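Removed: one protein chain of the complex. Kept in place: all other protein chains.
And now, subunit A:
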Amino acid sequence: MNKTLYISIMLVSVVLGMMVAFQFRTTGRVDSGVPIDRVQLLTTELKQIEKEYNTLLMEASDLESKLAQAEKGRPEASQAVQKELQKVRQIAGMTKLEGPGVEVTLAPIKKDDLQAGENLFTVRDEDLLRVVNELRAAGAEALSINGERIISTTEIRLAGTFIDVNLTRISPPYSVLAIGAPDQLESALLIKGGLVDTMRDWGVAVTVTKKESLTVPAYNHRINIEYAKPLKEEK
């Protein structure tokens, strides 16, 4: 009886002493006055932030891979855009073009008798317009008159005694350059009873020369688009 009592007292006291010592050490170790609640709060905060950090890391790697992919695709995309831009510039007439075609020169026939009146035998704006129209109808891809490129906003009209093209005064002899299928362009002009015949009747010296290669200059004025706004295309 006594023996078990002593053993139990011994056991209890050893356990108590150990616990006290443990507790003393644990609280004594961190006596910086940080309360346990604060520690828990900070721990949970730390855990949350770590979680956030991990998700952000994942997001960052994801975005980086996307960026790398985009980076990989960029040269191709920019090439495509460049190509498209080039095409559009060609169509718009912003680039010098070169190719086979015809050269049409129009000049007033020099008449000895000036009494007939000078105006009767000059090349009029309408003649040029007709030539341009005819060439376009025959499939000309690029046109120019005396170095002035014909684009979508180009006008050909009489201004006083001169003809304005692209608001630039040009003077005879007029030389119209057209890139396209040379035979087709030529035949469109030289067709019997066609434009050239008519103009010759009117007293305009017209020559049509097929060329293996001719260069049409670029449009060299500014284009201001002030009022027209593009509409979003409906899909």
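Methods note: contacts are C-beta pairs under 8 Å (C-beta built on N, C-alpha and C of every residue); 3 or more make two chains touch, one makes a residue touch a chain; residues count from 1.
Note that in this section contacts and distances are computed from a predicted model.
Chemist: Name the omitted chain as UniProt records it, choosing among "Small basic protein", "Acetate transporter ActP", "L-serine deaminase" or "Substrate-binding domain-containing protein".
Modeler: Going by UniProt, the chain not displayed is called "Small basic protein".
Chemist: So which of A:V15, A:L56 or A:A80 would be touching the chain we can't see?
Modeler: Once the missing chain is taken into account, the touching residue is A:V15.
Chemist: Please output the residues of subunit A touching the missing chain, sorted low to high.
Modeler: 4-6, 8-27, 29-30, 36, 39-40, 43
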